[in-house]
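Mind having a look at this structure? Questions to follow.
Missing here is one protein chain; the remaining ones are kept as they sit in the complex.
After this line comes subunit A, so read on.
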């Protein structure tokens, strides 16, 4: 009994020493070395790919999506979008910091809503469909509300948005809630509104969008996209 207890203790001691040594190697030396190399060679990327406006002021990261809203008015629950600027995707899954209240961190996250959230079933065929008035907060309702808002916000005299032309990214939330991009189709759809609100010709805004449309990396990786912050920065420069 004593010998087996003793051998167990010796074994656990060896295990603890192994863990501590490997902690020093993989948890201290390795991350410090990587940080050193990263800061030395790629300090822009390693520190969050910050982006500056024309005055040299940091206005965020080219990788992190932002909101372009008007200041919250009295009695308003959620701020309304500032339609002068290109708008990002919805981000209904973003959370607010709730544990460590000394910070106002934005918590990345998705809605985690399923494709049949808020749907009803046809009693005859059993098929699921989004009803005309889905329960509030469900994905059916989120998509429907977003579609209505996109149509209303982007229809300007001489340019009527049709619900069928709205791309999916305009009415769905991304996985991180921080998606910095929109699809070129969604950017295109906002061109007339942005031109009108800023009092500049449509062709100039169109030119801006096409200049900021990135194709697939190497021609086949990922999807074509437009970085909203970079686009808005260019727009700001254009409108002065």
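Rule of thumb we're sticking to: contacts are C-beta pairs under 8 Å (C-beta built on N, C-alpha and C of every residue); 3 or more make two chains touch, one makes a residue touch a chain; residues count from 1.
Here is the rule we use: contacts and distances are computed from a predicted model.
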{"item": "Name under which UniProt lists the unshown chain, selected from \"Iron ABC transporter\", \"Potassium-transporting ATPase potassium-binding subunit\", \"Cytochrome C\" or \"Gluconate 2-dehydrogenase subunit 3 family protein\"", "value": "\"Potassium-transporting ATPase potassium-binding subunit\""}
{"item": "Missing-partner contacts on subunit A, residue numbers", "value": "8, 11-23, 25-28, 30-31, 33-35, 37-39, 41-42, 45-50, 53, 57-61, 63-69, 82, 85, 89, 93, 95, 97-100, 102-119, 121, 126-130, 138-140, 142-144, 147, 166-169, 171-183, 216-223, 225, 229, 232-233"}
